[in-house]
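The other protein chains are all here in position, but one chain of the complex has been omitted.
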Amino acid sequence: MSDILAHNLTMQFDQFTAVGDVSFTVAQGEFVTLLGPSGCGKTTLLKMISGFLHPTAGRIHIGGVDVTRTPPEHRDTALCFQSYALFPHMTVRGNLEFGLRQKRVAGRDRVARVAQIAQQLSLEPQLDKLPNALSGGQQQRVALGRALSMQPSVILFDEPLSNLDAKLRDQVRLEIKRIQQDNDLTAVYVTHDQSEALALSDRVIVMRDGRIEQIATPENLYHAPATSFVADFIGNANVMPAEVIGEADGGGWLLDSRMGRLVSRDVNDPQAKHINIAWRPERAHVSPEGSLTGTVVSRAFQGHFTDLHVATGGQTYRLQVAASDAIVGGDITFALDPGDVLMLEPLR
Amino acid sequence: MSDILAHNLTMQFDQFTAVGDVSFTVAQGEFVTLLGPSGCGKTTLLKMISGFLHPTAGRIHIGGVDVTRTPPEHRDTALCFQSYALFPHMTVRGNLEFGLRQKRVAGRDRVARVAQIAQQLSLEPQLDKLPNALSGGQQQRVALGRALSMQPSVILFDEPLSNLDAKLRDQVRLEIKRIQQDNDLTAVYVTHDQSEALALSDRVIVMRDGRIEQIATPENLYHAPATSFVADFIGNANVMPAEVIGEADGGGWLLDSRMGRLVSRDVNDPQAKHINIAWRPERAHVSPEGSLTGTVVSRAFQGHFTDLHVATGGQTYRLQVAASDAIVGGDITFALDPGDVLMLEPLR
Amino acid sequence: MTARRWITVLLLLAPGLGLIVGMIGMVVYIAVAQSFGLYNLNGESVLTVAHWAEMLDRKLYTRAVRYSIYIGVWSAVLSVALAYPLAIWLRKPFRGSITVGAILKAPLLVQGLVAAFLFINVISFHGILNQFMQGIGLWDAPRRLQNDRGAFGVLFLQTWKNMPFALLLLTGAVQAIPDDVLDAARDMGAGTFARFRKIIAPLSLSAMQAALVIIFIGAVADFSFQVIAGPTNRQSLAQLMVFVRQTSWHEAAVVGVTLMVIALVGSLLLAVIARLLLRGPASR
Amino acid sequence: MTQARINSVLMGALLIICAVWLIIPFTMAILWSLVDPAQPWTPDNLLPPEMSTFRWTNMWENSALKPALLNSYTLAPTTAIVTLLLAMPTAYCLARVPFPGREAAKLLVLLPLVVPGFVTAIFFTAILFQLGLTQSRFLAILFAHCILFLPFAIRILTVSFEQVRQDHIDAARDLGASPVARFRAAYLPALRPGIFASLLIVFIQSIEEFAIAFVVGSPDFTTVPTLLFSRLGQDFIRPDAAVLSLILVVPNIILMLFLEAFLKSANPSLSSGKA
Partner (left out) sequence: ESPATDLSKMSWDDIVAQAQEEGEVSWYVWYFQDRFRPVVEAFEAEYGIEVTIPEGTGQGNADKMLAERGRDVGDIDVFAWGFNDFDTVDVTELFLPLDMLPEDEGRVGELLGVDGKGHVVAYWGNQTGIAYDPAHVDEADLPQTADEIAAFWAENPGKFGFNYEKGGSGPSFFQNMIRVTADLDMADGEVSDARLTAAEKGFALFQEQADDFVVTASNVDSITRLSDGELWMVPAWEDHLAGLQNNGEVRGDIKFYIPEFGMNGGGNGVAIPVNAPNPAAAAVLIHWLTSADVQTMFNQTFGTAPMHAEADDSAALVPNAQRANQTAWGAQPFRGELEKAFIEQVILER
């Protein structure tokens, strides 16, 4: 058993509260992702779980045992450091072996395990190099490999793939998931990459300024963000205030916004008369029959889609459209499905 | 004038060739991105341009002057380090000011410039902290700000945004582009994020194992990759060998591949009978009338699309489809437009 | 290495190593020459190995060699061994750490001779240690502790005087190890000792080598502690040197050159052994 | 156990050790310095049978102590600083410029430490005399002390120079820093402990050195060790020696604290970002 229970965790640096009164659980074998803006306290949280930081308040249980005061070396956790923290005097092999040696894994098994990890992370040619002769991405993979090779019951990842290219990232992501599942590890994963978060996680914890904003499955998070912060953060939704005018014909709610009249057929009912609503850039479809129009202010090619900034009603919105011949300065007409207009928290 | 000319640059570490015989130019005011797998030599190349590494062979000109032997402090370049390399004993403000002080920028201007950069990078609350009290993303922004504040004629970025969340990354990316354009800086940018590369760059240099694989504008790179490596690397295309059977009715070429018969209407003609072909996952459209079928082996939710791995003809391909109800184990039928089937380099 | 590079190296070495070799090289030569009968202060100089033969033949000399090495090695090892935990403790500043550091370093500031006399006073036949032990009833009669045969007194004094030096060097080195790296080791399950053995020691190896070597050289050549607190049935090399100087300059020079060789070879060996034991970073 | 608990336990242990380490020796020194010449203090008495400040006043008034203090306290700091400056380039080279024979050079640096004392005292000073450096006794001793104590400074600073992180240097250069600015931004923070250590060690060595300071300095230029040694030699006046060493220790401790405060101003661990 190695579920994690965090109970009212708070971490203060002098006056500054990096993590404030955070509670959550991670079940045995679950893969949970921490998502949130830079500086919101993700690393701080991981460091409390692994034991480097002593929470100012609150308790942490791992596998049912209160470990709040247990030193890191006695917690069966492994952290893949955001800063890598490789041992500069050891070769890649030495780094990868380190944890296994501490666990007194027999020589043979150790060699095999290291060989396997190196192969999974494409590190074989680097095994005998010292960290300072490695590229950034190679260092990051060593840091990741060092944690993975431990196969601890709780594994914590702090942006383990940020310096890898998309292809490698995909490959490594699969390996991470495989190792986690094969060994039934409890995993907490920090990433800035939403697609990573959505693809890997059983549940996602969205943090903001040291507090938890929402905990949900990826699908729920995407389709039913609890707040405009989440909607905006996940998938870059266009958020705006709106007034609920009443129920629409054919189901859903009629809304009045700066963009004009909209219909929402959200899964949730509105919580107040004045609320925030959101819609996602990729949900707009360009069509001459659309009820919405705007002027294209900027355009950024993104491969299989194009990012547009469109001004309408004095506001700028973001649209993601498939290959488009929209030109900057020209007008564009688009539509939103009622199902894609999300109703969020009440306005304060 | 501050164009960059790299002529047959080679960098060897002992026996290992990190960069081999690389030549390219970057025009004054141009924004060029280096793209390539981890360890392919991007950082090495930047370090040669900024003067920390002396090329084993080859020459570098900046603004028409041979700077191959010019020490870094006499090159008007600024590098945003992949490892941040912040001065640990200086506050964020001290770090941001450092370059300006060296340039003897007057106190007032300096304060103004730092204030502006801090604001653009959302670093204001951190200005008086020491680097080791910063989160990873905050450190990265300081590193970036330190380089940006210099406004040198050549600015080099080594993965400056890898530790930022998507929203912040978008914001900072715009700032980078704005500063670069406003000051007409020549920029070389290393990133692992293709969308970043495609969105920001005038041209992209794709590297592989220390050599240049292709130099092209983002659009060209995407639509007309020169090799299967590029096609695969940019946009994760499905690459496979094929035999050119002949011209198809209605234009294009008829191809025989493991997936069956395909038609390609690529801009280029095939270069040999046996070639590699590629198609992009997001170009497949699921439709009952599709000529291609496969079994879904895995499925990863990615927000506004879903990643599928589909097995057909003993091979697995990747498909990106809009919200889909495909289930793992079930069959899926899809089609490819002839314009989306790319013909690449001859098979060796 | 290009010629240019060599010139840079030589220019950099000039004010330090250059001065040393230029000035001391001559002195070393004189010492060696004197041990072979040259630079006679008392009559004619004759090149001869007789003085070496004479000294190598004496039990006094061979004993002194062994004894000095014993003192040198143990002083260096003990000082460093004691300094390490303290340096690690003082790695992170805390309330009072400056004071603690200053207290620990204070012995550096006490003249060695004075320290030795004070020490002798404490352990002398009627000194406070004897009085204390008798007072608490552990000993019935005073014991003769001074000039003990195992040279523990000398080792104590050496450690007392040198531990602060080792501490001074090691604190800096240990502080330079990033927190993250130590945290990573803990995270991988490395306990205190493993962390020391595998991370701290290798990463501060070069400071440790410097401390070992400098303390070793000082202790091998110890004179003042030895004459005051050392065992009386053997002499240290420095003591022997002064002793035979009363009769022959050349024999004193033989002892002196022996001392030099032992100091240099010994420090080389110590440094190499430390590195092998800890497999530190290959030179950068 | 928390760090705080560990600290307090260790502090307690330290207090006890301190008693052995410092309090006993220093108390003894103070008591010895108070021994009145009328009655010797034999260790079977817990306290000196008769105490007075006679030794202090006598030493202060009837010896060359005042000029000796002045001489020692100009000589030692000057030696410390000059040695530091001379050592820097070599230490830099040994730490950061790979060249064949570097290990041998590191060993050669130790030469002044291994040369037997009497050889230094007779022959090294003879060379100084021959070089005609004795026009100014101060400068001659300064020069000799610098050479003798260079090994300390070089070896200590070599260690520090090794700890300077290359990417900090690179960053400073990249931002256009002049050599001075580069030194201050990238090197100095890592060098601080080393500079402190070598200043302190060389200062102490210089202030304690007797042989050369005596041979070159006598009779015009007296330093404190000359007074001390002549009282610990044949005449063996322990109370006077205690007075002298206490007179030396107190300013030294103040100096050490000052240096420490001056050089250690906030010592953030030298890491951030990715190693």
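Just a few scattered comments:
Going by the order they are written in, the chains are A, B, C and D; count residues from 1 in each one.
The criterion applied here is as follows: contacts are C-beta pairs under 8 Å (C-beta built on N, C-alpha and C of every residue); 3 or more make two chains touch, one makes a residue touch a chain.
Note that the structure is predicted; figures quoted are calculated from it, not measured.
Judged over the whole assembly, touch between the missing chain and the shown ones holds for C, D.
Interface note: of D:Y92, D:F161, D:F203 or D:F229, the residue touching the hidden chain in the full complex is D:F229. Only one residue in the set D:A126, D:L139 or D:L246 touches the chain that does not appear here, and it is D:A126.
The missing chain, though absent from the display, is touched by one residue of C:A201, C:V242 or C:L278; that residue is C:V242.
Mapped onto chain C, the interface with the missing chain covers residues 41-43, 58-60, 63, 124-126, 142, 144, 147, 227-230, 232-235, 239, 242-243, 245-249. Listed for chain D, the residues touching the missing chain in the whole complex are 35-40, 42-44, 63-64, 118, 121-123, 125-126, 129-130, 134, 210-211, 214-215, 218-219, 222, 226-227, 229-230, 233-239.
In this text, only the chains that are shown with their structure count from here on.
Of the two chain pairs examined here, C-D and B-D, it is C-D that is joined by more C-beta pairs in contact. Spacing of chain B relative to chain D, judged by their CA centroids, is 56 angstrom. Each chain gets one centre point, the mean of its Cα atoms, and the points for chain A and chain B are 22 Å apart. Contacts with at least two other chains are made by residues 269-275 of chain D.
Chain A has residues 83, 85-86, 88, 136 in contact with two or more other chains. Those residues of chain D whose C-beta lies close enough to touch chain B in the complex are 165, 167-168, 170-178, 181-182, 185-186, 189, 266, 268-275. Of all residues in chain B, those touching chain A in their complex are 13, 35-39, 42-44, 82-83, 126, 133-138, 141, 158-159, 162-170, 192-195, 198-199, 218-219, 222, 232-236, 280, 282-283, 300-304, 307, 320. Per the touch definition, chain A reaches chain C in the complex via residues 47, 50-52, 71-74, 77-79, 81, 83, 85-89, 98-99, 102-103, 130, 132, 146, 150.
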